[in-house]
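Heads up, one of the protein chains got dropped from this complex, but the rest are sitting where they should.
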Amino acid sequence: MSRTRFFDEAGAAVADVADGSTVLVGGFGMAGMPVALIDALIDQGATDLTVVSNNAGNGDTGVAALLAEGRVRKMVCSFPRQHDSWVFDGLYREGKVELELVPQGNLAERMRAAGAGIGAFFCPTGVGTPLAEGKETREIDGRTYVLEHPIRGDVALIGAHRADRMGNLVYRKTARNFGPVMATAATTVVAQVGEVVEVGGLDPEAVVTPSIYVDRVVTV
Amino acid sequence: MSRTRFFDEAGAAVADVADGSTVLVGGFGMAGMPVALIDALIDQGATDLTVVSNNAGNGDTGVAALLAEGRVRKMVCSFPRQHDSWVFDGLYREGKVELELVPQGNLAERMRAAGAGIGAFFCPTGVGTPLAEGKETREIDGRTYVLEHPIRGDVALIGAHRADRMGNLVYRKTARNFGPVMATAATTVVAQVGEVVEVGGLDPEAVVTPSIYVDRVVTV
Amino acid sequence: MSPSRPLTKQKMAALVARDIPDGAFVNLGIGQPTSVADHLAPGTGVVLHTENGMLNMGPAAAVGEEDPDLTNAGKQPVTELPGASYFHHADSFAMMRGGHLDVCVLGAFQVSATGDLANWHTGAPDAIPAVGGAMDLAIGARSVFVMMTLFAKDGSPKLVPECTYPLTGVGCVDVVYTDLATFDLTPDGVVVRETFGITPAELAGRLDVLRS
Partner (left out) sequence: MSPSRPLTKQKMAALVARDIPDGAFVNLGIGQPTSVADHLAPGTGVVLHTENGMLNMGPAAAVGEEDPDLTNAGKQPVTELPGASYFHHADSFAMMRGGHLDVCVLGAFQVSATGDLANWHTGAPDAIPAVGGAMDLAIGARSVFVMMTLFAKDGSPKLVPECTYPLTGVGCVDVVYTDLATFDLTPDGVVVRETFGITPAELAGRLDVLRS
């Protein structure tokens, strides 16, 4: 009955991701990272992707593996440089991947704006820094703000803790991070979860992502 | 230890509300309405108030009683006219209270902006209607938006279900409504709750208003 | 084949309910639109949203079982269905404004041929204006259905070339359900989908929007 569709394996849930898509990828480091969905996307073959995620891959798996296969045209992230981001670092130095560096809060708020129907917003973060260069600024009540625009995804791949059969999601501890925001900002939202419970199995007061935002759920 | 202060009666919690204050009042109809705090504010005597609330009082109690005492200079709300809003209706027709009518979602989003440090935002709601008259508009990606500014409170009076001794809050069903947003948007936030539980008595995954936003808690 | 008489309010609500897709997320406005819920067949998976912060709202609460903390947008006591969720007002209106609701159903004073909606204010000098969530719904839902009588008590049409009442939203209405006919508002103009107790020719004779 629910509009949300449930899958036993990740491949079918990402089968229709098109070349050139903007893909929002949840997680902060490995917490909340939808590893199974990214692996499935690697197998699936879509290329020329724009990937929006806080980091630019760790080690040789997940987003790093997607990058290593040359499938990412552009990364939009706040913190690409990490001790284990050698795949991104190499591609970036060779000029083989574009980078849009966004302050972490602006990354979150720009996706929230996309999900909330906000056309643009005046933000105090980054004013006077290179990351605001070329952007419109305005003084409001004595403070300077820079105009920031929404970031929308064609697809969001997120990790959650549990879903119910309606498609409602709950997360676990700091693995919540970008998942709830990305779920509002993409045309198609795919969540990997540890467990699917029956309708009524989640506390309505504690649902974090309501079913309206969730198109597909994969149990891993 | 917590910065949040706990009170057994409402009077002490609103004792310092100054004349001329902007007071955010939670609730949607009577659900989530902080009746004890409004009653205490009536007793306290502050006047020349701007009250921001979804409605403009029901019957002869609460916000209606505050209005009846001539203590409200201006109402900022989305839906003043109700079957039992005779107090506001009379004062408005006599020109004794100013009204800023705001679409309900803009009311919520403008307070969210205040709490989130957003200077202003382009919003599609109300474009081409009398409620957007005189406001700046802009076309973004083919759609017209109107620029909306934050609404900040000096004080927020909200109703919640339970607090813990840190000041974390949970709500109950649709009584949640404006409380969580108003708690982020005011200098001093006063919550009336049905019960205070020990620290650790609320599920950290289900806390709706984190303690950082809550200055005073009154058990009623 | 058009029925031989105008639709009752209940039949109009049933007609709207029939056009709501299975599994849709739907907001029903205050007043007559609320009655659409009574006609949604069980098992369609339609999920009702209420602007005051809930998905999967259930029917009105039975007498004696009202919960003051659980109401709909009209402040009437309602119930919770399994799989419900609660959220605060900024999140609820982000859901509306962000285009996540499939359908909303609203009442109207007037609708224009190009889909402008007027339903919040008569503009009368002594009227106390109240807008609530109408403007947010009008521009937010993917499809906006209007339910109204086709003619006002004074006989003037409510589907008009241009609204004379203050607007709620511009170019936002998709389908207009009335007692006498259902209209699709398309980029090519007003299309009569069905008539009830009136012939298309009679209808055209009484509506400027069909004569242009």
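So that you can tell them apart, the chains are marked A, B and C in the order they are listed, and the count of residues begins at 1 in each.
Please note the rule applied: a contact is a pair of C-beta atoms (placed from the backbone, for glycine too) under 8 Å apart; a residue touches a chain by one contact, two chains touch by 3 or more.
Owing to the predicted nature of the structure, the values given are computational and were not obtained by experimental measurement.
Student: Going by the stated contact criterion, tell me the shown chains that border the hidden chain.
Tutor: Within the full complex, the chain not displayed touches A, B.
Student: I'm checking contacts with the chain that's been left out. Which of A:Thr125, A:Thr188 or A:Thr219 qualifies?
Tutor: A:Thr125
Student: Among the options B:Gly26, B:Pro80 or B:Gly115, which residue touches the chain absent from this view?
Tutor: With B:Gly26, B:Pro80 or B:Gly115 as choices, the missing chain is touched by B:Gly115.
Student: Applying the definition given at the start, please give the residues of chain B touching the unseen chain.
Tutor: Given the touch definition above, chain B has residues 1-3, 112, 114-118, 164-166, 168, 184, 199-200, 202, 204-205, 207, 210-213 touching the missing chain.
Student: When the complex is taken as a whole, what residues of chain A touch the one chain not shown?
Tutor: Against the missing chain, chain A presents residues 28-32, 78-82, 85, 88-89, 92-93, 99, 101-109, 111-112, 123-131, 161, 171-181, 208.
Quick note on the criterion: only the chains that are shown with their structure count from here on.
Student: Quick one: chain A and chain C, Cα centre-to-centre, how many Å?
Tutor: Result: the chain centres lie 35 Å from each other.
Student: Please set out, as single numbers or ranges, the residues of chain A touching at least two other chains.
Tutor: Correct list: 116-118, 205.
Student: If a residue has to touch 2 or more other chains to count, which residues of chain C qualify?
Tutor: Only 80, 86-87, 93-94, 96-97, 140 qualify.
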